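Only one protein chain is missing from this complex, and each of the others stays in its spot.
Right after this comes chain A.
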Amino acid sequence: MIIDILAGAVRGGTSIMYAGLGETISERGGVINLGTEGAMLLGALGGYAVTAETGNPWLGVLGGALAGALLSLVHAVLVVSRRANQFASGLTLYFLALGVTSLFGVSYVSRQINAFTPVPVPGLSEIPGLGPILFDHDPLVYVAYVAAPVIWWVLFRTRVGLLVRTAGERSEALEVNGYSVRAVRYCATVAGGALAGIGGAHISIAYANSWFENMIAGRGFIAVALVIFAMWNPVRIMAGAYLFGAALSLASVLQTSGIAVNQFALNAVPFVLTLVVLAILGRRTMLAAPDELLKVFDNSRTT
């Protein structure tokens, strides 16, 4: 049963991880995107629709990424070019995505697709314990293993990462050196949305293998909170995402093993867990927040 929960943690945490990684990039560049939830929703439907039409889940991943990127592009236009309030824009985009996916999703409800299936890694999946937990999953899980360290490397060890982080810490420094803060923030936000879209696609074409209205159910908001206590660090995002995956998989594992627990009490667990972790660690981790982001957090413009 422990192995089931841990394997479920990896599977269920993957979508949150993609979204959290994306949000990390965006926030490192100084833009918080509450629309992550909406980008995941669009990604889930986009991924599902493309997979249903083409029969190829990899094209579905691409479709999900595009859908998420598109929504975040709107966010970038509003908050970077038009300097709209970041929270208001993000939440409005979530609401918009909710409507768009329910309008276009109707025809995909209960439609069968050629979803991702688990691909055991030869050799590694035979390891007792560790094998089923880590190496018997769909391909997107494996991609995520690589994505987190790669994004860490890009953010902290490359010139591109330096530009993104400078946009979030001290945007004047970019201007002084002849770079465009706007361009950097556009790229960071759109890249973040694309990753959130992939996270959404993971849910619809690899995790649940179906589409239904509002299927993300708050995972995108958890990802936004996760970024805070992961201290804007992709590797910590990985650990945190699996923690939430565990909270999510607890419900299904308990149910299949016949232990009677109210399902909704269990559904609340990841959200309560997030709030508790934030309450305990928030004060310390907020010290790691990018400076320009703190300006957004501290005293949000209200118009």
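Definition applied: a residue touches a chain if its C-beta (ideal position, glycine included) is under 8 Å from a C-beta of that chain, and two chains touch if they have at least 3 such contacts; residues count from 1.
One rule holds for everything that comes next: contacts and distances are computed from a predicted model.
A single chain of the complex does not appear, and UniProt lists its protein name as "ABC transporter permease", one of "Xanthine dehydrogenase family protein molybdopterin-binding subunit", "Thiamine biosynthesis protein ThiS", "PQQ-dependent catabolism-associated beta-propeller protein" or "ABC transporter permease".
Contact with the omitted chain, checked across A:92, A:189 or A:233, is made by A:92. The residue touching the chain not shown here, chosen from A:183, A:272 or A:288, is A:272. Where chain A meets the omitted chain, the residues involved are 34, 74, 77-78, 82-85, 87-89, 91-93, 95-96, 98-100, 102-104, 106, 213, 217-218, 221-222, 224-225, 228, 262-265, 267-268, 271-272, 274-275, 278-279, 282-283, 286, 297-303.
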